[in-house]
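The complex appears here minus one protein chain, its other protein chains still in place.
The block that comes next holds subunit A.
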Amino acid sequence: MNDFIFAAAFYGLAGMTILSAAGVVFLKDIVHSALMLALSFIGVAGLYVLLNADFLAAVQILVYGGAVAILIAFGVMLTRRRNMKESNPNNRWVIYASFVSAAFFAICGWALMGTDFKPVGQQVNPEAAVEGLASLLLGDYVVAFESAAVLLLVALVGAIILAKGAKEA
């Protein structure tokens, strides 16, 4: 029964994620694409919950479902198009693009089906994900953690300067 609930949740969330991702790339109106992108991020957050990554699910909803979706919506609104109905056109290489994506999916899927992934290391019952993440982030990965903080600060300042111009900002 538990397996059945897990499978039902997986297929529901996976269908929602894939369908809204398909909406992002196939819809003609870019505003609809932006909304579909937010829906797809929420579906991915649900999948993180299924994978015992509850902290990352919260981060996904906050950062992607909130910040990135809003940023992209603002980007769409600030770069106004005359005709919104046809605001997300394909370029002239769309046939090659679909061929490359389909071939990549086929090759990766074939490789995945043929591989037997064996668990490594000792399989202990995980503690709460936040505690394990915190001790890794502030222990083994503290230098990378601090660099990521600096990267975010630099990206923030850089984005303001790029968007406003160095004189005004």
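By definition in this document, a residue touches a chain if its C-beta (ideal position, glycine included) is under 8 Å from a C-beta of that chain, and two chains touch if they have at least 3 such contacts; residues count from 1.
Here is the rule we use: contacts and distances are computed from a predicted model.
A.B. asks: One chain of this complex is not shown here; going by its UniProt record, which of these names is it: "NADH-quinone oxidoreductase subunit K", "ABC transporter, membrane spanning protein (Sugar)", "Cobalt transport protein CbiM" or "Xanthine dehydrogenase molybdenum binding subunit apoprotein"?
C.D. replies: Protein name of the absent chain (UniProt record): "NADH-quinone oxidoreductase subunit K".
A.B. asks: Against the chain that's been left off, what residues of subunit A make contact? List them.
C.D. replies: 3, 6-7, 10, 14, 17-18, 21-22, 24-25, 30, 33-34, 37, 40-41, 44, 47-48, 51-53, 55-56, 59-60, 63-64, 67-68, 71-72, 74-76, 78-79, 87-91, 93-94, 96-98, 100-102, 104-105, 108-109, 112-113, 117-126, 129, 132-133, 136-137, 141, 144, 148, 151-152, 154-156, 158-160, 162-163, 165
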